[in-house]
Structure formats: structure tokens, C-alpha cells
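Removed from the display is one protein chain of the complex; every other protein chain stays in position.
Let's turn to subunit A:
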């Protein structure tokens, strides 16, 4: 990271290697178990019976596959819509926070945008449920969509605001100096420069929505499932290895999206 740290090299601290190993094990061993047993031949979830992709086939063609496919479709629709909505709102917020100059309650606004990151998720879940019940709104997928849209905003906001911070306002001034109206300056100059941040924010919001269980479980209408709630429902009736296969697939998608989000964010920085 930083130079001049030679004398204080953390890697030479006693026990550094052991602690690192312990942390990595605690974080990733369960995921490894799931991934390994997803290619297990046997129906047991604890005994190894040889390599097989049968459970992956079961996910797509087995008796439970229609249920999972419906749930996956719901998850993707919600994630795309909530991610898009959250990204638009977060982009507007980032532009306002960095271009409106100093305004009253700017710090409070910043806190408000990021508050959902700090509030315990179960509180948000209960609050959302009470709110939807109070206004008598139970639109099945609609309640999930609204709740996701809300908690995805801060996740979309972070990379967009980080990007926005690095864009000097002299670009828009140059555009307006060259006869661009404020609208044109935004569309032709600021928006293209913000694009890597916006992509990154969307991907993050998308994946957060796709993975959410807790809030979804509280606000979802009867009979509407997303992939995480469907998995939870299936697990309650006993864990079959097909759950491991689905979980591994979701893990793969999450890792891919987060990596993509990071790569886009980084490439954006390089062109600056």
C-alpha cells in the first residue's frame, strides 16, 4: 500500500501468518464445503460419494426446478428494476451533493443517504413491513421491489459519489463556455465521465438486491418467492445437495458481479 513501511512491516509481526490463516478459514471454509459438496455424487450432505454434476442438472431439470426457476426469475426482475431505480436516484443525489455547492443540511443529507447501511437490517425489515401494512399495500412482487429499491440506494451511491469526487467541475464549465446549456453539459460531458461509477453502482445494487433474504422475507406477499427465500424454504424441509448447487451458482454470480464492478471502477480511474 504505502511506501516507507519497511520497519513496520505487518507481515513480520509474530503470529501474523496464523491469524491470517484463521481468518481466511473462518470466512471461507463454509463456502468451500458448500462448493465441494455441490459436486458430490451422493445424496448425503456430509459423506463424499465421488464427483458428479448431477445436482446441477437437478437444479435445472429436477422436480423442484419450476419452483426455483420462478423464484430466480422474480429475483432477477426485482434486482434489475431495483438496481436501475436505485442507480438513477443515487446518480441524482451524487450530482446534487457535489455540484450544488454548499447548502444547508448537506452533512445531514449525506448521513440520510447512507443511513440504511448503518441501520440493522431486521429493523428496516420490520419497519418496511409495518409501513406496507399501514398503507394497505400488498402488491406481491411490488412490496419487495419498493423495499429493495430503498435499501439499494446507498450501495449504488458509494461508487458513484467516489467517481463524482474525482471529476473537476471545470469540465462542465468548459462545456458551458463552449455554448452547451447546463442540460447539454450534463448529458454530453458529466454523464459520460460518471459512467464507470454508474455502472459500478448499478452492479453493486443489483447484487445486493439479488442476495437479500431478510427484508424480502418480511415484506413478500404470500406465494411470492425470490431465490434466497425459495432456498430458505427448501432448507426447512431438509438440506438436499441441490441447495448446495444453487448456492454455489449464486456465489459465482455474486463474485462475478462484484469483480466486474471493481474492474469497471478501476478502469474509470485510469482514464482520468
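Here is the rule we go by: contacts are C-beta pairs under 8 Å (C-beta built on N, C-alpha and C of every residue); 3 or more make two chains touch, one makes a residue touch a chain; residues count from 1.
Quick note on the criterion: contacts and distances are computed from a predicted model.
Taken from the listed names "Na+/H+ antiporter subunit G", "Aspartyl/glutamyl-tRNA(Asn/Gln) amidotransferase subunit C", "ABC-type Fe3+/spermidine/putrescine transport system ATPase subunit" or "Sarcosine oxidase subunit alpha family protein", the protein name that UniProt assigns to the chain not shown is "ABC-type Fe3+/spermidine/putrescine transport system ATPase subunit".
From the options A:34, A:175, A:203 or A:264, the residue with contact to the chain not on display is A:175.
From the set A:39, A:59 or A:193, the residue in touch with the chain omitted from the display is A:193, counting the whole complex. Touch with the hidden chain on the side of subunit A covers residues 168, 170-171, 173-182, 184, 188-189, 192-193, 271-272.
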